[in-house]
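Only a single protein chain was left out; the remaining protein chains are all shown in position.
Up next is chain A:
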Amino acid sequence: LRGKANPKRGVLWDPRAAREGPERLVPAQTTAPEEEESPSSPSPHFKDAPQSSPATGTPGSPKVPGEVCSTNQCRRSPIEEKVALLVYYLLYKYQVKEPITKADMLRNVIQIYKNHFHEILRKASEHLELVFGLDLKEMDPNRNTYVLINKLEQSCDARVNDNGGVPKTGLLMTVLGVIFTKGNRATEEEVWEVLNMMGLYDGIKNFIYGDPKKLITKDWVKEKYLEYRQVPNSDPPHYEFLWGPRAYAETSKMKVLEFVAKTHDTVPTAFPGWYEEALRDEEERARARVLAKASTAAMASARAKAIASSFSSPK
């Protein structure tokens, strides 16, 4: 939603009217193909199609240029449109792990409805929570920055630093993936093998990542995402990578496995050994959370008892 790329941004249409996708592999007993409805103009419009659903082939009634409502959409107000657009915008920001500012939202999405900002934001965050399990949290009330947190993985109180998470470059996830799938430690050669496949080479500056060697052996080590150390007793010295403490804190074996699976166009269960290990890790984390909760609760109750007793026995 940068606004500069596509001049047709803002065209809204109801695709349910006439969508005949390639899924329909049988000789069509469909109604007339879609070309017969020639689109009139790029102005915002909805097709009038009350009964049709996404899979249907029936063309809707002819579009009325400029008409904003169709019978099943007539209750959608411009505010609700902005809510939908804000949801997409926030989802995009979530996927690239960038924090969101109020200014960004106003400029890119809300625009003329800025007096309704809070209403639109509230409705959008309701949708995000209900539908996607994502929580919109205010990161910095002074600077009006927000961040989306995955409720489904939230470890109640334990997680402190949610605003950054694992950085947006899938590169770090890739490296963490190599380390995990090589048994939680990967030799430098193994890591470079994978990076080479992505077009990153030792000593060659990349216009996105800069100096890859520096990134993985210095920057990310300093940020505690990775550990880079000499393989014990290696002569000539070989080096290996392990996960750093921050990687353990900000992501998990299961999340990294999901990432690895995705890059192989499959799902975590396709790798039973790693999946088992990731599941065990999830269980341990859950147990740790329960313990942390219990100890916090214990401390709280001890404190409460101390306060209560200090009241009951005046000094």
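Here is the rule we go by: a residue touches a chain if its C-beta (ideal position, glycine included) is under 8 Å from a C-beta of that chain, and two chains touch if they have at least 3 such contacts; residues count from 1.
Methods note: contacts and distances are computed from a predicted model.
Asker: For the chain that is missing from this picture, which UniProt protein name fits: "AP complex subunit beta", "Non-structural maintenance of chromosomes element 1 homolog", "Oil body-associated protein 2B" or "Stromal cell-derived factor 2-like 1"?
Answerer: "Non-structural maintenance of chromosomes element 1 homolog"
Asker: Which of A:230, A:269 or A:310 sits in contact with the chain that's absent?
Answerer: Once the missing chain is taken into account, the touching residue is A:269.
Asker: Based on the whole complex, identify which of A:91, A:106, A:221 or A:242 touches the chain you can't see.
Answerer: With A:91, A:106, A:221 or A:242 as choices, the missing chain is touched by A:91.
Asker: Residue-wise, where is chain A in contact with the chain that is not depicted?
Answerer: 1-6, 8-13, 15, 19-30, 33-35, 38-39, 50-57, 71-73, 75-76, 80-81, 83-85, 87-89, 91-92, 95-96, 126-127, 130-134, 150-152, 199, 207, 254, 258, 262, 264-270, 279, 282
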